[in-house]
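First comes the structure, then the notes that go with it.
Partial complex: the chains shown occupy the same locations as in the complete assembly.
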Amino acid sequence: MPFRMPPQSETRIRVRYAETDQMGVVYYANYLVWMEAGRVDLCKALGFNYRDMELDDGVFLAVAEASCRYRFPARFDDEVVVRTWVEQANTRMAIIAYEIRLAGTPEQPGRTLATGQTRHVFVSRDFQRVRLPEKYRAMFGVAETRS
Amino acid sequence: MPFRMPPQSETRIRVRYAETDQMGVVYYANYLVWMEAGRVDLCKALGFNYRDMELDDGVFLAVAEASCRYRFPARFDDEVVVRTWVEQANTRMAIIAYEIRLAGTPEQPGRTLATGQTRHVFVSRDFQRVRLPEKYRAMFGVAETRS
């Protein structure tokens, strides 16, 4: 059986003036917004739209935990790339990981700005914990066996 | 019949670091967020919670138009005061007006930072236009006659 690279996504973001603060760099909470943009693109890379998962299946990825390590500040008009992948998942929860770096060139990758993780639980619209519907399990890399 | 001062509200806001941009002052879109904070307090001054109007009556104040004139920049940690009042209203719409200034002293009012207006239409949860329920009309200064 051939090795299959676990899916990941890359999201390109142009830093907005609104995202800077008076220190002249991107305000720290905005990295979590970029992570969310990465998450939405990861879902597309996995084969579904997060919007549809909410609308059609009533399943939401509630955030239970978030962390970010800031290594180098992003600045206005920088192009940044958010690389996103599933770090771990089962039918109850998923851990998503992120690497945010400056856009570079094929020869020279851009500097790493931040790395982070979010832990999510699957919930219904009224915040009751639910199991990930079967149709999404393979996409999250969750084995079909009981878990 | 005694003259009755039209209700207005005053909202005190401490400028957050997150609200500044790399120019060292408050980013312009945040004044609209402060106007919203003013609007919520105006509803309380008028005698109801906007939250309850949404939850209990299913009536929402959708924004149809917003404008702001910026006169002097607010800075991090400034205390600003948003004065808010109903400029005009009928059963279909309301125009709310705002004056945002630095907090001053009883002797010396603070400098005006911005003035603005928002025009709203009353809508249901699915964005159909509705009439303002009767129980709110007097609070908005809307005459009880047909309109």
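Here the chain labels run A and B in written order, and each chain numbers its own residues starting at 1.
Here is the rule we use: contacts are C-beta pairs under 8 Å (C-beta built on N, C-alpha and C of every residue); 3 or more make two chains touch, one makes a residue touch a chain.
Note that this is a predicted model, so its numbers are computed, not measured.
Shown are 2 identical chains; the number of copies across the whole complex in this structure file is 4.
Definition applied: only the chains that are shown with their structure count from here on.
Put simply, the C-alpha centre of chain A and that of chain B have 36 angstrom between them.
Note for the complex: chain A touches chain B at residues 17-18, 20-25, 27, 29, 75-76.
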